[in-house]
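What you see is part of a larger complex, with each chain still in position.
Chains here go by letter, A and B, matching the order in which they are written, and residues are numbered from 1 within each.
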Amino acid sequence: MVQLGANRYGKAEVRVVHVARGAAPDGGDVIKDWNVSSSLSGDLAGTHLSGDNSNVLATDSQKNTSYAFAKAMGGGEVEAYALALATHYVDTQEPITRARIAVQEYGWTPIPVNGHSFARSGQYTRTTTVIHDADVGTSVVSGIEDLVVLKTTDSEFWGFPRDPYTTLAETTDRMLATEVSARWRFRSAAADWAEVHAAAVSALLSAFAGTHSLSLQQTLYAIGERILTDLPALCEVRLALPNKHHFLVDLEPFGLSNDNEVYIAADRPYGLIEGTVLADDATDPGIAWD
Amino acid sequence: MVQLGANRYGKAEVRVVHVARGAAPDGGDVIKDWNVSSSLSGDLAGTHLSGDNSNVLATDSQKNTSYAFAKAMGGGEVEAYALALATHYVDTQEPITRARIAVQEYGWTPIPVNGHSFARSGQYTRTTTVIHDADVGTSVVSGIEDLVVLKTTDSEFWGFPRDPYTTLAETTDRMLATEVSARWRFRSAAADWAEVHAAAVSALLSAFAGTHSLSLQQTLYAIGERILTDLPALCEVRLALPNKHHFLVDLEPFGLSNDNEVYIAADRPYGLIEGTVLADDATDPGIAWD
């Protein structure tokens, strides 16, 4: 005999764009470009076991709700919008006891010709995941992804064990590149979202650039430490850092030297460093990372 | 003050192809095409805190090991290969207490001209994730991804609640399509891997096709139930089923009827149904899903 375990359902990747006309300090428009996914859980055994959908708020309704809530909240910060959505579902749908709202935000830069033209910035994607549970409470985890950073020097890798499968040479000067996925957990569901976002990205960039790296793990820890030190509103940082290898090309067969000038940017395989840094007084994560 | 939390590191997406010449029943070659990712954890505080790499088996060494182990194990089942790799790291690297090996296998179909020519089948990707921990033991989770299935009828969706954001019409006959990601957990680290794989895929397809669906959740549960019923070696199934919406086109403005003939295949947003089905006597998952 079998039974139903954990489950959730929702509408993924609802593409919402909001324009706040004239809302910029210089009188230009402010644009928000979001990719919104909602997931609901609760008393959903009926639909799984017998196809009874009386507790299943349609994913199409969730799509509609994502758009409707953008009317009032679309000009604000993505965390506030996600909190409003998550709370709405639990408050209004009795069988739904938990809602998870994940949003990606794409950045746009004004084209300095008029107040209504923009170019997509492309440097990184801002993210947030809000989970609101009727019993457990509310968590907010924000972050960034798709940020590719590189150091041309100030990175070493040596002193590692040499097992029978080890052929890698030690190096005291290598190129280091990674595509940052970072998520930071807030201590509470109230914060200055915009300020924390800006300061965390700034901390991340300066820790990456400023750390003399003996390993990508060390860089990871330094980034997490810097973010938590700079941002008391946060208590935990999780990072996934693929090591985007740049190998020096051997130019000797062609009678040329290569004094750390010409590199191969490799695709696969790549190193993948994943780690968590926590404030000593971090709150209980509860369901924040689900 | 901050501290290091959970962490792991490894080499991702090592692309291994193995040829067993003449090993097919008809004397043709047998080809295995794998995408291998390894992740190690254990006593790794040193590299994070001070850049001391004495416990860090290089990810380059992991790449080499993935290739070297394919020499002996590359002709076999992907689970056996992953188990060998995972055990190897924990057994030979004292600071490493846990290894996670994830493999994707791409299928190839012989071209019936000679025994050494193949076309990539493309219907789905076979997966396995093996975690071996010095204390907790060993888990094996296998499955498939990228399998797109569709039913032209035998699917309904009605009886759902109508909140102020609900505009969706009820239907007793809709097209149902999804791209299956399925993972099944083995009760133990010993099984007839090939046989379970074939039988689980067969159970999945026949449950999808044979279930008269009142909701995609009901189909999800039916698939999990069928797999667990057919395969006593398994005790848990997790499924993620995006609802790849196919909307009927309104042809009335053009003076045409549309009797469930012409559909729009939509990209985004999509429903996303995620759920778990468990045998009543399922073993403790431990770290199997990490």
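One rule holds in what follows: contacts are C-beta pairs under 8 Å (C-beta built on N, C-alpha and C of every residue); 3 or more make two chains touch, one makes a residue touch a chain.
Just so it is clear, the model here is predicted, and its values are computed rather than measured.
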Full complex stoichiometry in copies [only 2 chains shown in place]: 4
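In this text, only the chains that are shown with their structure count from here on.
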Centroid distance [mean C-alpha coordinates] between chain B and chain A, Å: 24
List of chain B residues in touch with chain A within their complex: 1-15, 37, 39, 44, 47-65, 68, 92-93, 156-161, 163, 165-168, 213-218, 220-221, 224-225, 228-229, 236, 242-243, 268-280
